[in-house]
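A quick write-up on the structure given underneath.
Up next, chain A:
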Amino acid sequence: ADDTIKIGYIDPLSGPFANVGDAGLKHFKYLAERINADGGILGKDVEIIGYDNKSSAQESLQILREAADEGVHYVTQGNGSHVGGALVDGVEKHNRRNPDNRMVFLNYAAVDPALTGEKCSFWHFRFDANSAMKLQAITDYVAEQEDIKKVFLINMDYSHGQAISRIAKEMLKEKRPDIEIVGDVLHPVGKVKDFSPYVSQIQSSGADTVISGNWGNDLSLLVKAGSQAGLDTDWYTYYAGGLGTPTALGKAGAGHVKMVTEWQENLVEDYDAPELREILEEFEQRYDGIEFYYLRIKTEMDMLQKAMEEAGSTEPLAVAQALEGMTMETPFGTVTMREQDHQLLQPLFISTFSEDYPKYDSEGTGIGWVMDAKLEAADTAVDSVCEMKRPSS
Partner candidate 1 sequence: MLESIVFSVLNGLLYGMLLFMLASGLTLIFGMMGVLNFAHASFYMLGAYCAYTISSYTNFWVALIVAPLFVGFLGALTERFGLRNVHKHGHVAELLLTFGLVYVIDELVVLIWGQIPVDYAIPPSLDFTLFTLFGTSFPAYRGFILCVAILMFVAIYGLLVRTRVGMIIRAALSHPEMVGALGHDVPRIFTLVFAFGTGLAGLAGVMAGNYYITEPGMAFSMGPIVFVVVVFGGLGSLGGALAASLIIGLVTTFAVSLNYSIADLLAGIGLTLGNESIVGGLAHIDLSRIGQMLPYLMMVLILIFRPRGLMGARES
Partner candidate 2 sequence: MSDALRLAGVHKRFGETPIIRGVDLAVAPGERHAIIGPNGAGKSTLFNLISGRYTPSEGEIALHGKRISGLAPHQINRRGLSRSFQITNLFQNMTVFENLRCSLLWAHGYKYSFWHLVGRQAALNEAAEQWLERLGLTARRDVLASLLTYAEQRTLEIGTTIAGGADVILLDEPTAGMGLAERDHTMAMISEVTRDKTLLMVEHDMGVVFELADRISVLVYGQIIASDTPEAIRANAAVQEAYLGEAH
Partner candidate 3 sequence: MVNANMLEVKDLHAYYGKSHVLQGVDFNVGRGEIVSLLGRNGVGRSTTCKAIMGLVAPHGTIHFDGESVAGLKSHQVARRGIGYVPEDRLIFSGLTTKENLEMGVKKVGAQARWTLDDAYRLFPRLAERADVKANLLSGGEQQMLTMCRTLMGDPKLIMIDEPTEGLAPQIVSQVGDFLLKIAEQGISVLLVEQRLSIAMRVSHRVHVMGHGRIVFEGTPADLEADDAVRREWLEV
C-alpha cells in the first residue's frame, strides 16, 4: 500500500546541536532526491522525514513510536552514542513487541564500539567507523612518525572520551612502546570555557602530539587556547572537520590539526571520483555554507538501495538480511558490512588542516584538508565481542 519508502531521521533539530542535526538532514534529503530522480528504489520514492529528538534519548524513543505509527520502517541517527544506544535497545524491544511492524536502525555516526559490541543487535547497522577503528587508524599512522615521542591525551569526560583514552594507551603501547604518554586528561563535557589551564598542562608536559576525541566547541576552544598560548604540537582529532569547527578553529588550527575520517572533499583530487565531485559541488552550491561532509550517508543510502533491490522488497527483515555481509565498491575501495556485528569496514584517511590545500577550502576559511595517509578497510578492523541474536523468521 505504501508508495514511498520512509526513512525517519532522528537527530537534534533544535537546541545546541541543531546545526549538526540540520546538516545531516540536508545530506539525507539531497541524496534521496538524487535517488528519486533516478527512478527511486524498486519504483518507489524515498522520503526523508526529519524528527527532532532534542538530543535526548527518551525523546528519541518517543519518536520511534510516532514514526512506527506513520509507517516508517527505517530510522537513521548519528549524533550521540547515548541516543544510538537507546535506539538500538528501543528498536530491539519494538520489534519483539510488534513483530508485524518491524524497524531497522541505520546508524551513520554514533561511534561507541559497544553498539556493535556487547550491545549489538540484528536490527542495527553502523556505517561509520567506530571509535576504536578510528583510533586504530590514528595509532597506525602515529607509529610510523619517528619524531613523535611524547603524546598527551585529552578527552571529554564521558564514555566516548573515556574509551579513547583507554584504547589509545593500549594501542600505542603495543605499536610504539617507546612513546611516552605524558598526560591523560578528561574534562567535563561542554562546560569548559577556558582551556588555558589544560593547555598549560600540555605545555609543561613537553608533549609533541595531542590525541583528542573532542568535538564541537570543546575541540575549537581547546585548539584556540593552544594556539594563543603558542603551543606547538600536532593535534590528532576525530571531528576537526565537523560542521562549524573549521570556522571556529580558523588560523589557529592551520598546519597542526589532523583528523581521521572516511572522507574529506579534497580526496576527489587524489582519487578519480567524478560522481562525488559532482555531488560535493552541487550540494555546496545548494546549501550555501554547508559542505558535503558525510560520505557515509551516501554509502548508507547506496547500500540500503542495493539491499532492497537484492531482496526485491522493502520488508525490514528481508532488507536487513540482505545488508548483512554486503559488499560494495566505492571510489576509495571496497566496503563491507561485517556480518558478525553489522559494522561497516571502509577505508579511512588521515588529513591535515592546511593553508596549502589542493582545491577545496573548508567553510570559506581559506584553509582546507590535505590527505596524509590512507588506511585500507581491512586494516581498520578491530575485533568485536558481538554475539548476534538473529530472528528466527
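How were these candidates chosen? In short, all candidates are chains of the complex that A comes from, given by their letters.
Note that contacts are C-beta pairs under 8 Å (C-beta built on N, C-alpha and C of every residue); 3 or more make two chains touch, one makes a residue touch a chain; residues count from 1.
Predicted, not measured: the structure shown is a model, and the values here were computed from it.
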Out of 1, 2 or 3, which chain touches chain A when the complex is considered as a whole? 1
Across the complex, what residues on chain A touch candidate 1? 16, 18-19, 22, 157, 185-188, 190-194, 196-198, 200-201, 203-204, 217, 220-221, 224, 228-231, 243-244, 247-248, 250, 289, 365
